[in-house]
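Note that this complex is displayed minus one protein chain, with the remaining chains in position.
In order of appearance the chains are A, B and C, and numbering begins at 1 in each one.
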Amino acid sequence: MIRFDCVYLEGCLPEILERLTASNLEQTVGYGEDAHCAAARGKIKEAVGRSDAEVHFLVGGTQTNTTVISSLLKPYQGVVCAASGHINVHETGAIEHGGHKVLALPATSGKITAAQVEETFAGHRDDANHEHMVQPGMVYISYSTELGTLYSKAELTAISEVCRRWQRPLFIDGARLGYGLASPASDLTLKEVAALADVFYIGGTKQGALFGEAVVFCNPALAHEFRYHIKQNGGMLAKGRLLGIQFETLFTDDLYLRAAKHAIDEAFRLRDGLRAKGYAFLCDSPTNQQFPILEDSQIEALRADFGFEFWQRIDATHSAVRFCTSWATRPDAVDALLAAL
Amino acid sequence: MIRFDCVYLEGCLPEILERLTASNLEQTVGYGEDAHCAAARGKIKEAVGRSDAEVHFLVGGTQTNTTVISSLLKPYQGVVCAASGHINVHETGAIEHGGHKVLALPATSGKITAAQVEETFAGHRDDANHEHMVQPGMVYISYSTELGTLYSKAELTAISEVCRRWQRPLFIDGARLGYGLASPASDLTLKEVAALADVFYIGGTKQGALFGEAVVFCNPALAHEFRYHIKQNGGMLAKGRLLGIQFETLFTDDLYLRAAKHAIDEAFRLRDGLRAKGYAFLCDSPTNQQFPILEDSQIEALRADFGFEFWQRIDATHSAVRFCTSWATRPDAVDALLAAL
Amino acid sequence: MIRFDCVYLEGCLPEILERLTASNLEQTVGYGEDAHCAAARGKIKEAVGRSDAEVHFLVGGTQTNTTVISSLLKPYQGVVCAASGHINVHETGAIEHGGHKVLALPATSGKITAAQVEETFAGHRDDANHEHMVQPGMVYISYSTELGTLYSKAELTAISEVCRRWQRPLFIDGARLGYGLASPASDLTLKEVAALADVFYIGGTKQGALFGEAVVFCNPALAHEFRYHIKQNGGMLAKGRLLGIQFETLFTDDLYLRAAKHAIDEAFRLRDGLRAKGYAFLCDSPTNQQFPILEDSQIEALRADFGFEFWQRIDATHSAVRFCTSWATRPDAVDALLAAL
Partner (left out) sequence: MIRFDCVYLEGCLPEILERLTASNLEQTVGYGEDAHCAAARGKIKEAVGRSDAEVHFLVGGTQTNTTVISSLLKPYQGVVCAASGHINVHETGAIEHGGHKVLALPATSGKITAAQVEETFAGHRDDANHEHMVQPGMVYISYSTELGTLYSKAELTAISEVCRRWQRPLFIDGARLGYGLASPASDLTLKEVAALADVFYIGGTKQGALFGEAVVFCNPALAHEFRYHIKQNGGMLAKGRLLGIQFETLFTDDLYLRAAKHAIDEAFRLRDGLRAKGYAFLCDSPTNQQFPILEDSQIEALRADFGFEFWQRIDATHSAVRFCTSWATRPDAVDALLAAL
């Protein structure tokens, strides 16, 4: 069985395991106030080009989204996002559990537009019954998106400008940030993402760490008492150093982007191979997730030897599936998959 | 100024005021445990044809929706409803504030179908990632709907059957129940509504009471400890008898439906008059809300003498507006409006 | 049966019923934006001596406490109050349902002290693990208290000063405000209460209205978007004018305090009569609630003819009970009770 189901299949990058082992018997204080976390924060602030940023570490994506969003919104506010956004479909209502409505907008290939955001903000205020409606309090987008697509610099800049004009924070879910930045199709750098977002996170869990997300408050005023929010939402790791050590490692010698680049390279080999064989795709993804359209019978047959995710039905006899590559994807695994298709 | 903005414009039916005055100095215990509430419960149980039903009184619609829905759902469950449903658009996220996602389905003229509900229930269980998604735990519909439309007996029966097969409660928002039942277009009786719903409420606020909604649990097992829910949600009226007295009066001599019938008669006079003048309508409403399409300039001019609600833009020069009639609508007011159009 | 159970036993002051009747067929807009609400706000602002105050009307006490408190606190903050405070014991956890811890302090005769509040604020910041603890975000006190007692001007001023030094709002639950102000034992005026509180409310439900509480934001910055909070918490009355008309009436010709004064007079006649007969009391209450200590057998016998509340056991054969007087208490009822004891 060779698996392409997701990017969680293996443990972590060997460099991380080495550092965890080397530091195992060091004594450090808990809850993220140790020297490893401080060092990791320093490296991240340098990498994002913002010495005034405030950086916090959490364990996983749903926890991070819930904690950040509930820290930014008033009770009567909701979060604007793509209908396909992770917070709208795959977090078991964690945002609503925290009291906030997800104001989902129709999305194209996983993305929303500045015009949609503007219309949402303006429409609310114009409505005579606005107090009877949830106020749109912030915007959430994913980079790269749940469909592997990317916002261009122009698109992201336009959304950021709308948010700043309305003084509503822009939050970027970067669970797959590296896969976006490492794509040849991206025209954005990490520093540019940091300049356009008010808050974003650098995903570790999906990018070679055992677990961990680094939240970067580019607008540090928004981080007020954020540690209380982390603790209340069950996200304050006792041995916080585990997060510090991992991000210290990921931001040493450019490991974060190098690992992502490997995943992209293998995804492109897969994509190009499938294209050459004549397969169509659900959408044009320039990152580590590829969504080819296969015959249903072929999908069944493939399951004997390969792990992957059913994505959506296309017609009576075809469906789109998802193959993911990661830092750990072996080239011979991609070769085997191509050979089987 | 003659107002058709909503059904809240006047105080209450004179019969109610008389009864409140007559009983004013009686001493009764609080919180809905007095003899008037008991009598009102008895009359309602008789009217709905269910001696085993459990009846509770609350003050307003948003409060009732929140309290009922949060009492029926587990934390990880959401409520299925029409995208145009009151809980999805006009309650400032009260359902989400209580922790639950509103699973909004595309609606036609304010209604959803049994097929949509079936697809929602079945689709959730089929999904391999179902634990990552909100579980559809109940269905909410409005009768009459926010657009004045009505489910037919066949439509409501089909939805009820899907809910019972999946063992998920069907909750009917009856804020405008009387306007539906009193419409000549309705093929449902109060007893039939009670037989098809698991819980529903009989709206008082929009139907001639000062305030008040009577929640009827047709499935009394669902009412377990409901008084705790009422109190926790701030809905337990200290002088609960005010609700008892009002519903006692509404369910004496058929006042509830008679008052609604008056509203329907005036609405139909308005509708027929406008049709005769050649106006088109946003939808075909058989109840007390009418949505004619007017020229924007005409709308502006009309505002000098009449109160009504802007509903939605139709094209560059036309918009739909809403006129409501109620128990209190004077025939000469409708005449004056027709004359002005 | 003559009842002294609570202050909810009758409907409302006759003046209120007259005004509701006289205005019944007026057409007004909904949700508290009508002329009656505007007039009532004006009268209240004048009475509290603060033209810049912001006034909102809600239906009941639990709803008011929940809405105000959740609008003032961040998610990680709690509300400091007396262990005997209404929000801590008699609201079915409505504050916690809204997400906030009640930080209950030991109380003496229903009251807490400035020193306790100071210690709570200071202790939190001094703790090395403060992020692991709920932050005390505001203070809630009741005037008069749940035991009928009163804060003196000196006591209230001291609490207010601590709150202002720490920039944490002071919220006064005035469900029984009139009974406090009308007591000869009070050295506070309504204007002084307004000067010391950041937010407080003027109780209508317990003071002769059918229902209704008038929230006064003495610090209007704290009222930001408060109408969204009201709506989300199910407290926005459709026929908002009912609240406006009632408070307009209560603040005309000093009706509010006159009605409270009657209750106090009758309570004092009862207290003095019981003292003369040698009864002891649970505490020395200078307001409309009296807590004499009776023999258990006497309590049982009394129940045949009188309604009242069991309060707490004192020893093996004695318990304290509660008798309440109100605007509606008839002098001959007090005479009858005294004769029976």
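The rule we apply is simple: a contact is a pair of C-beta atoms (placed from the backbone, for glycine too) under 8 Å apart; a residue touches a chain by one contact, two chains touch by 3 or more.
No experiment lies behind these values; they were computed from the predicted model shown.
One chain is not displayed; in the complete assembly it touches the shown chains A, B, C. When the missing chain is restored to the complex, the residue among C:3, C:43, C:56 or C:101 that touches it is C:101.
Of the options C:11, C:30, C:78 or C:110, the residue whose C-beta touches the omitted chain is C:78. Which of C:128, C:221, C:276 or C:339 touches the hidden chain is settled by the complete complex: it is C:128.
Listed by residue number, the positions of chain B touching the unshown chain are 31, 70-71, 74-76, 99, 131-132, 135, 225, 227-229, 231-232, 236.
Counting over the whole complex, chain A has residues 1-3, 5-6, 8-12, 14, 17, 20-21, 23-30, 59-63, 66-67, 91-94, 97, 205-206, 210-211, 228, 231-239, 241-242, 307, 328 touching the chain that is not drawn.
Taking the complete complex into account, residues 75-76, 78, 89-93, 96-97, 99-102, 128-129, 131-134, 309-310 of chain C touch the chain not shown.
In the analysis below, only the chains that are shown with their structure count from here on.
Counting C-beta pairs in contact, the chain pair with the largest number is B-C.
For this pair, chain A with chain C, the centres built from the Cα atoms lie 49 Å apart. In chain C, the residues that touch at least two other chains are 228, 231-232, 236.
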